[in-house]
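With one protein chain withheld, the remaining protein chains of the complex are depicted in position.
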Amino acid sequence: MNERYSRQVLFPGIGKEGQEKIRGKHVLIIGAGALGSGSAEVLTRAGVGRITIVDRDYVEESNLQRQQLYTEEDVLGKLPKAAAAEKRLRAINSDVEIRAIIGDATPELLEELAAGIDLMMDATDNFETRMVMNDVSQKYKIPWIYGACVGSYGMSFSIIPGKTPCLNCLLRTIPLQGMTCDTGGIISPAVQMVIAHQTAEALKMLVEDWESVRTTFVSFDLWRNQYTSLKMSKAKFAGCLSCGEERTYPYLDHENRTKTTVLCGRDTVQIRPSNQGEVSLEKLAGQLGSLGYQVKGNPYLLSVEMGPERMVIFQDGRALIHGTKDLTHAKSIYQRILG
Amino acid sequence: MNERYSRQVLFPGIGKEGQEKIRGKHVLIIGAGALGSGSAEVLTRAGVGRITIVDRDYVEESNLQRQQLYTEEDVLGKLPKAAAAEKRLRAINSDVEIRAIIGDATPELLEELAAGIDLMMDATDNFETRMVMNDVSQKYKIPWIYGACVGSYGMSFSIIPGKTPCLNCLLRTIPLQGMTCDTGGIISPAVQMVIAHQTAEALKMLVEDWESVRTTFVSFDLWRNQYTSLKMSKAKFAGCLSCGEERTYPYLDHENRTKTTVLCGRDTVQIRPSNQGEVSLEKLAGQLGSLGYQVKGNPYLLSVEMGPERMVIFQDGRALIHGTKDLTHAKSIYQRILG
Amino acid sequence: MNKVLFFAHLRDVVGAEFLSLDAAGKTVAQLKSELCEKYDLPRMETVMTAINEEFSSNDEVIHEGDEVAFIPPVSGG
Partner (left out) sequence: MNKVLFFAHLRDVVGAEFLSLDAAGKTVAQLKSELCEKYDLPRMETVMTAINEEFSSNDEVIHEGDEVAFIPPVSGG
């Protein structure tokens, strides 16, 4: 055994056999933001055989406060996160086969990548992509580990097809306007805490120690010194369309997806979310205003200045992003605010 | 306010005022191993004004599995950890004034550094240095945050002079033969979890939100899904020599310190620990043997092959390190095994 | 009586870590809608509920002495 992994092999939960199993595995990480860069670093250092990481954004100055693979140089070079992550991960461990995909984690992409993947790590910033991961997980029988954080608050839950409830059992529908790091802020210890939980579960699954995998839903608040773990035995929902008997994998269906369209000749992208429903414009205006965004509105719509772009949000959750023709970029802006 | 810290400023526990306080502070990090590199990265990204980091070792291949600032290049270059850490931290945030000290965290050094330090982060690998930090903390009224981990198990406790019990109240004596990463192994999620707790407490102290500082002693085991936080109100020991009324700061005293001496002309260093006491050679032999070390012994001593060096341990905890004349290196080897 | 705990931003809206109130006999959905009205809590339909540290659906009935916790899922990452 390589000296490199000696301290991990010493740990009885892993051992030589476990290290060889880790070496034989392929992990797909969706997102290379705070959680994604942290998970990717832990798993790269641990010696996972292959890691594929997918992200649609580039490195921005406001990322540096918590996204651990990136430096000031990456911001200056406006590097795509997946590319900047790949560069650093290779310098950390040249044994690991890293594949970086610069793009949106669409159902098509994830279904295409599914073959041969042993585990998916959730590091996305929105529930729509998580629901797609959840359906891909059920359809191709790949475990995945949910993780999310805002402020000093965070949570994690391990989802194993055929064994645990799935995310759609717990939520039943995509929450509209979930808290995001762009609306609630974030401190990096909360990120580290989620990563600690997600990667511990990942190692257990990679060494196939299924007995040790956590069955509870963990949530914590580091500023308020709270920590709870909920038993989930009653959470499985028989009628679940993602994991139940009459499953349809609804989030792999084109109908249930955020639609983005370039509005011809107007340098504007229209966003139509999958979960149409009432957005409280008044509350959102108050919230964004108190965060320092410039907001104007009337009872029918809200207009928010966002750097070079301007977003107009309607009551039904539809939005126009003015100042761009880039569909992926526009969706990214939308999901940063509306989750 | 800088765009860089915008997500952290958005978090109500920090805000603009908190960010300015963070900017004005000076943190001393003792150790640049797993916990030290992680804490240093979090605090550098958070925009602490000045960070001083002390470490006596250089980067080795077996560090890469969990020590997040280092790359394969640092191993090839045999860079001192403090120097390699400084290089990476500067690339991450050029706003932060980083000072790297390559050397042993002796009482003399820590007393010399104490002036102007707002907070000390524990990232050392042995209890002797922690007891020195603890005495410096009490003498100069500087809070410090204990953190440690082995295997999937870890713990943290915040120590505020005049307010909380101190480490000497809890332990009363330096534990001989504490578990270390070299004897029990370590997985990096356990490191991340300790860092999450230590740095959350650090941010609270840096923004002077003393009300939110955790008063409990946290310990956890990520593989076994355990998490406990103990109330510490009864832990303060009136007769404590570090924080009680009749305090003497025993660990700043030369008498209570591990003595290292080069044995003339023998390429050997003798180590005499501060806490003389019976070491169970039989147990230690079994433990080290099962970890793959080559061990020979008799009822009076134990001889362990450790790469280029050989360590001979006697029943009273005294040891000879053959194959080196470097006092700091010899002490580092000793403490890796005996904690 | 029942202890009702609020996590994350719900705690800020309510202004307390927990409330003591009598929810015995009510379903989770009923308690949610009552709290929604009283405190103007956002998006309670997708907030996860635990009774005595166990995940509970919206039609679960709360009993005397049960501890109820509301845990909003978040999407940051």
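Points worth noting:
By letter and in written order, the chains are A, B and C; residue numbering begins at 1 in each of them.
We take it that a residue touches a chain if its C-beta (ideal position, glycine included) is under 8 Å from a C-beta of that chain, and two chains touch if they have at least 3 such contacts.
These numbers come from a predicted model, not from an experiment.
Interchain touches from the omitted chain, evaluated on the whole complex, reach B. Considering the whole complex, the residue from B:A91, B:M232 or B:L301 that touches the absent chain is B:M232.
Screening B:K141, B:K283 or B:K296 for touch with the missing chain picks out B:K283.
Remark: the omitted chain is touched by one listed residue; of B:V9, B:I22, B:I117 or B:M155 this is B:M155.
Checked against the full complex, the one of B:A91, B:L109, B:L171 or B:V262 touching the unshown chain is B:L171. Of the candidate positions B:I14, B:V42, B:I186 or B:V269, contact with the hidden chain is made by B:I186.
The omitted chain makes contact with chain B at the following residues, 31, 33-36, 122-127, 130, 147-151, 153-155, 165, 170-173, 175-181, 184, 186, 217, 219, 221, 224, 226, 228-235, 237, 280, 283, 335, 339.
Keep in mind that, in the parts below, only the chains that are shown with their structure count from here on.
Computed from the mean C-alpha positions, the centre of chain A lies at a distance of 26 Å from the centre of chain C.
Between chain A and chain B the centroid-to-centroid distance comes to 33 Å (mean Cα coordinates, whole Å). One simple way to say how far apart two chains are is to compare their mean CA positions; for chain B and chain C this gives 41 Å. Counting partner chains per residue, chain A has residues 151, 181, 184, 186, 224, 229 touching two or more of them.
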